[in-house]
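Data block below; observations after.
Of the protein chains in this complex, all but one are displayed in their positions.
Going by the order they are written in, the chains are A, B and C; count residues from 1 in each one.
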Amino acid sequence: MATSPFRKILIANRGEIAIRVMRACRELGITAVTVYSEADRASKHVRYADEAYEIGPPPSTESYLRIDRIIDVAKISGCQAIHPGYGFLAENPELPKACEAEGIIFIGPDSKAMALVGDKTQARRTVEAAGIPIIPGIKEPIEDLKKASEVATRLGYPILLKAAGGGGGKGMRVVEKEEELKSSFERAQSEAESAFGNPAIYIEKFLIQPRHIEIQILADHHGNIIHLNERECSIQRRYQKLIEESPSPIVDPDLREKMGEAAKRAIRASGYTNAGTVEFLVDQKKNFYFLEVNARLQVEHPVTELVTGVDLVKEQIRIAAGEPLRYAQDDIGLKGAAIECRISAEDPETFLPSTGKITEMIEPAGPGVRVESGIYEGYEVPVYYDPLIAKVITWGRDRKEALSRMVRALEEYRIKGIKTTIPFHKRILNYPPFIEGNYHTQTITEVEPSMENHHIEIGAVAATIVAMAETRISIQKARPGINPWKLSGRVNGLRGSGW
Amino acid sequence: MATSPFRKILIANRGEIAIRVMRACRELGITAVTVYSEADRASKHVRYADEAYEIGPPPSTESYLRIDRIIDVAKISGCQAIHPGYGFLAENPELPKACEAEGIIFIGPDSKAMALVGDKTQARRTVEAAGIPIIPGIKEPIEDLKKASEVATRLGYPILLKAAGGGGGKGMRVVEKEEELKSSFERAQSEAESAFGNPAIYIEKFLIQPRHIEIQILADHHGNIIHLNERECSIQRRYQKLIEESPSPIVDPDLREKMGEAAKRAIRASGYTNAGTVEFLVDQKKNFYFLEVNARLQVEHPVTELVTGVDLVKEQIRIAAGEPLRYAQDDIGLKGAAIECRISAEDPETFLPSTGKITEMIEPAGPGVRVESGIYEGYEVPVYYDPLIAKVITWGRDRKEALSRMVRALEEYRIKGIKTTIPFHKRILNYPPFIEGNYHTQTITEVEPSMENHHIEIGAVAATIVAMAETRISIQKARPGINPWKLSGRVNGLRGSGW
Amino acid sequence: MAYVVQAGEDRFKIEAKRLEAKPHEDIYEVEIDGRKMVVSIARISPTHLSILVDNNSYDVEVERFGNDYQVSIRGEVYNFQVRDERELVHTTHHESGESIITAPMPGLVVDVVVEKGKEVKKKEKLLILEAMKMQNEIRSPRDGKVIEIKVGPGDSVNTGDELLVIG
Partner (left out) sequence: MAYVVQAGEDRFKIEAKRLEAKPHEDIYEVEIDGRKMVVSIARISPTHLSILVDNNSYDVEVERFGNDYQVSIRGEVYNFQVRDERELVHTTHHESGESIITAPMPGLVVDVVVEKGKEVKKKEKLLILEAMKMQNEIRSPRDGKVIEIKVGPGDSVNTGDELLVIG
């Protein structure tokens, strides 16, 4: 039905983002090839793909992080391009480098630009030189506690520790005072090592109650760069984004214009192409500071898609194929408001991962609701990968409508067999400062456990009815040797007081 | 989270449209009450409602069409307003009349305007007087074959027979020549009688290959009327719409403006308020003729919602509460393109109804896809009601993108246990004249059964593997008396050649 | 044991043998009309299979309607008859000259258009069944004669109830 510059693309990822990219491929008439680990044979991305290749054992270091195997699959299957999704190899410059060596197109920036923006120290230097404000902090990665202590003392506590090797919140820690530095520094190093294979950490001044606001960028190979408005991602836990929205409740057209221009300058200065995101922190006086460039499609890209009508994945593919951007800056509107909740397989109180089999599932639908998920009824959520299993994104004519649709969608979403963060999201959606748009990166720590118990009596009745039925069934199952007439009597006896 | 003029609304309907209206209620913070027949206790609309009242046996004449019982429920439950959905009582002026008598607000036009537009003869006269072109035909309902024959001869064949008492394609027949008139007239009368309790028929000149294009209207109680662009609904079978889209591929801004203005004049001349649709036929020279006013929310309203961003159900509720329209004509844009496929529980080849239990279900999702459905896994599709079980609506930045998303969504939609029209829709979506936007109300008769069999070998293998497993299971089940060791031997023997 | 799998004029002889059972998949050797291939099957449910053949991925739904297996792959639908090769030998000898027309869905008989003894053509209208608010025409599957009429106007019927016999 559609024509495209590529015939065949390899999606080197799994879960919801692999399916997101494959959906774009189907709509463009491109054959979608994917890879999978031994744990993922029955995963949805394998079923959704046109072709699928096993690349190794479950741990991602032996499968999804194996550049050699991914390149092999691309060559064997005759793929012209590789889309990395997010996570795994998406920000590893070795993948575009290997693609360049093999004549395969990498759907993302070239290895040089990716290496530049991925090295946060170098990235800061580059954008600072382009006249963009950065957060006070050092410009060198640190591997040594003594050095860390000196720098922290100079900047003044609180300070922030971050992995130099990657993003996504892994390895990030705030340190409030000198006494906490040692243990936090060591933990951050160990997480950074395990997540990115690089224990280097860098340190910056920690802003009080800042807002995390980022600008979506598209840049082609012909020097055209546009921004697609901001997303606010201040609802975070341990530096992991949980909720994102566009527009930000505090960004007015003037600030949008300024941040958009700064982001474009940062991208131009870095020689960056394809889709990317420039992250800023915004302080209480609406000063913004460059944080980093995310050299990939973001988890939260759908909120931008809903308010602009642009399919970012398709634009990534077109840019990679060398097409000039189809939109000028003036073509990018901002219609209504969109919000995303990331649903994780985690206990909503303790945030401990919850794995297991999804026994029943009903996804939300209806007006203004979009679901991106990698799960299905009967799916076993594996222990090896990120706990993000689904995203709910809602659109409304205004923020209020988008929020009311999100509450409705979260109430509709039923995932049984594992615990998820849905109840946690519902709490945030009902938290007055969030409803008022008056929140920041620490807001989540203020949200109290839910005290809602409107329906506790009905809940108790439902639990009783199900427990009664289970008692009956287990009595039947547990006594295979019993005379059936007697068993029948027992069951009927129980039936008198239940199902 | 939201405030609304009403505290509590009764939704006097079932299936997907009842859920659509209840979703709007939830988003507005309105308590949603519904009614159900004995066959519908486990239906999704009962589960979705805040309150539900049983109103009678399965046949709709004894339940969903019982105005007295519906009014009783509204009074007992303390509802301030009634939303009728579409179908059932939605175009029966007795319902608004009963509401008026009881001081309940009817979410729709008043009984007088509904009676006027519902009487097609009177409606035509009214709009013709307002200067809007109508199709040549008579202005009187006919109950007698002889009269019908005279009129048909005067207009010249082909002619069209239509039920005077209601819409939705029921009772409609084209008659190509005199010899067919008798049987068609009798059948049309009988269908009209059974669907609307009124056997009267009217006759009009049948246009050759016209296009069915309709204008969505919102009219408040303060004299404000706006139109929300057109929808093209030319893909019809037996005068039942199957696929609708907005914008129409043949409507340019000039024609849109003209048809929009004509529709507003028709609405004003009829004294009509709330949401309504003015249907036109458009001939090959782009002349348009008034067909009728649909005095209700349409099945296909979501396509308008997707290209305008207006939630029509919420606007209906606000209008009914007496609020002035929140939009002027200039606020109504037209962004991108949207298309809807109506999924029915029917055999895709014979169109015979298919009832039974839905054993597995996966609904489509992802970018640009909206699903409105009234089904779930485990649901028994009842024999008593309309076979429409779900709607898939897709949006794209242009028509091509909307269509490619629809194909992708139809491929994702899996409904097992009953047959559905999904394969039929896929055929239309692949039919070149449809892809080119070059179609009309008879196009569907040209679409050939699918000859696609790219995957027939894989299909045959899958059928074999499942059949083998079933054989094994049925052997196990069928021989309870057999020595278990021997049975085990048999099973293993089979296993050698199967699962 | 080989199976004969047929959809309209397409007919395959298929034999499948399980070679290996892994945690997430079963590996089969499948012989289809003499060609052998190795097939990986992951069972999403007993009637929903993820199939990989030469790395090509198919997400396949199978439904049984009576003796037919309806298979859906990416919106393509096939109706297969699956028969044990040996069974086939028997049934082909037993073909009767009569066709029993059964109700395709529950409904109300509104009209029987033909009378007993009438010669009918293939696709000729036989009776009208109302269900789901629509009047549905039941047509003859073949040329023949109406041998028996088992229902009359006003009768309620269930799926599979016999309506007429064409001989």
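One rule holds for everything that comes next: contacts are C-beta pairs under 8 Å (C-beta built on N, C-alpha and C of every residue); 3 or more make two chains touch, one makes a residue touch a chain.
Given the structure is predicted, the values throughout are model-derived calculations rather than measurements.
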{"item": "Chains shown that the absent chain touches, full complex", "value": "A, B"}
{"item": "Among A:76, A:101, A:208 or A:466, the residue in touch with the chain that has been omitted", "value": "A:466"}
{"item": "Full-complex contact with the absent chain, from A:194, A:209, A:284 or A:442", "value": "A:194"}
{"item": "Per the touch definition above, residue among A:94, A:257 or A:360 touching the missing chain", "value": "A:360"}
{"item": "Among B:156, B:223 or B:378, the residue in touch with the chain that has been omitted", "value": "B:378"}
{"item": "Hidden partner chain, residues of chain A it touches", "value": "170, 187, 190-191, 194-195, 345, 347-348, 350-356, 359-360, 383-387, 407, 410-411, 414, 416-417, 419, 422-423, 426, 450, 452-470, 495-499"}
{"item": "Chain not shown, touching residues in chain B", "value": "38-42, 46-53, 77, 376, 378"}
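The definition used in the following text is that only the chains that are shown with their structure count from here on.
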{"item": "Chain whose Cα centroid lies at the greatest distance from that of chain A", "value": "C"}
{"item": "Distance-to-centre winner among chains (Cα means, whole assembly as reference)", "value": "B"}
{"item": "Chain A-chain C separation of Cα centroids, rounded to whole Å", "value": "45"}
{"item": "Whole-Å separation of chain centres (CA-atom averages), chain B against chain C", "value": "30"}
{"item": "Approximate Å spacing (C-alpha centroids) for the pair chain A, chain B", "value": "38"}
{"item": "Junction residues of chain C, two or more chains touched", "value": "45"}
{"item": "Sites on chain A at which at least two other chains make contact", "value": "376"}
